[in-house]
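For this depiction, one protein chain was excluded, whereas all remaining protein chains were kept in their positions.
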Amino acid sequence: MHPARARRLKLVVLMVVSIFIAGGFVFFAFQENLMLYFTPSEVAEGKAPTGQRFNIGGMVAAGSVVKSNESVEVRFDVTDYGKTITVTYGDILPDLFREGQAVIAKGKLNDQGIFIADEVLAKHDENYMPKEVADSLKKKSSPQQMEGSKP
Amino acid sequence: MYKWFHQLGSPPTFYRWSGRWLPWLSLICFVLFVIGLYGGLVYAPADYQQSDSFRIMYVHVPAAWMSMFVYMVMAISGAIAIIWHMKLAEIVMLSSAPIGASFTFLALVTGSIWGKPMWGTWWEWGDARLVSELILLFLYIGVIGLYSAIDDKRKAAQSVAILSLVGIINIPIIHYSVIWLNTLHQGPTVTKFDNPSIDTRMLIPLLIMAVAFKLFYGIVLLLRSRNEVLWRERRSQWVKDTLGDKTDG
Partner (left out) sequence: MADFLHMGGYAAFVWSAYAISGVVLIASLLLPLFEKKKIIKRIKHMLQEDQI
């Protein structure tokens, strides 16, 4: 190869490699700040900020959704199958919100350890299938297995 | 092989060859779009959770894939342009930026339209996938802006090549953000190898749309590159001949 080309090739490779190394360091240094939410276990470990707004994420525990008769307020448990946090929310829920579905709630913990949400987002999984297939899958596997899926 | 490659790199050969292939590519691409749209909007069954809203996937996912693919093409041709000073690589790099920006814009907008009914929000600033894709759009805009801001076009092309190489770091961040970090955006469906997490009847239209988008990029890339070649070679005899006999006007 022409010496000038070989030199430029080396420079380009060196540049790309050093950018990836630097990028890797920055990424792992700021990884925790890049997380969108805390899981209930992380909240229990005291990782979440106290006294200010933060996000929690997990599955809506089966059978935990309680709707109020007088208002739109709902109460439900968010779980990561280790720890559970009770959430209250007083606004309209997204279409995908249902038991066994992942959610992200934004708000604050009160003194009783209840999470007062001012926004609830539904997180859907990466699985796509028609209704018939989903129903037959449900029949085949026991309810416990269905719940065991990753949040 | 090398000789063939070298010939293709010569402007008149490239211009003639691409002119011959363009109508066929366009025809195939159009047919694939028709089949893919029918497949995505009619043939694929509604999703068990998202109902028909998941059909946004058939434009969102190919656009998002292409936003990253085009960037890789742009950065790699940038590297070739720096190392070998190959004109055609420079042209491919410059012609890729606007179409890459369009795909990124589409991925962001269709994703937002999909996010509103499903997630309950148009946009989430804390989500690493969303924000890194937005940064990709700014990188494309930066490439286009930088090239037009520098008057010396050789220098401009070199600077653009370096900028696009630096921006490569964003591509693995976009891809792995949903795996390494917790985000609102779900993890990958199609590139997940362990088990099929999408029904075949839903997957086939998606793959057809992905091929159609890729061909579409090829077509726009050829159109833009041909324009650039024509303008750069405006003083040469072959351009006079081509424009003179009007067979390929």
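We just call them A and B in the order they show up, numbering each chain from 1.
The criterion applied here is as follows: a residue touches a chain if its C-beta (ideal position, glycine included) is under 8 Å from a C-beta of that chain, and two chains touch if they have at least 3 such contacts.
Computed from a predicted structure; not experimentally measured.
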Contacts of the hidden chain among displayed chains: B
Contacting the left-out chain in the complete assembly, out of B:Lys116, B:His175, B:Arg201 or B:Lys214: B:Lys116
Sites on chain B contacted by the missing partner chain, in the whole complex: 41-42, 46, 51-53, 55-56, 59-60, 63, 98-99, 102, 105-106, 109-110, 113-114, 116-117, 216, 219-220, 223-224, 226-227, 230-231, 234, 239-240, 243, 249
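The criterion applied here is as follows: only the chains that are shown with their structure count from here on.
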Centre distance in Å when chain A and chain B are each reduced to the mean of their C-alpha atoms: 30
Contact set on chain B toward chain A in their complex: 45-50, 54, 57, 79, 82-84, 117-121, 124, 126-128, 162, 165-166, 168-169, 173, 177, 180-184, 186-189, 192, 197-199, 201-202
Footprint of chain B on chain A - complex, ascending: 5, 8-9, 12, 15-16, 19-20, 23, 27, 31, 34-37, 39, 55, 57, 93-97, 101, 104, 119-135
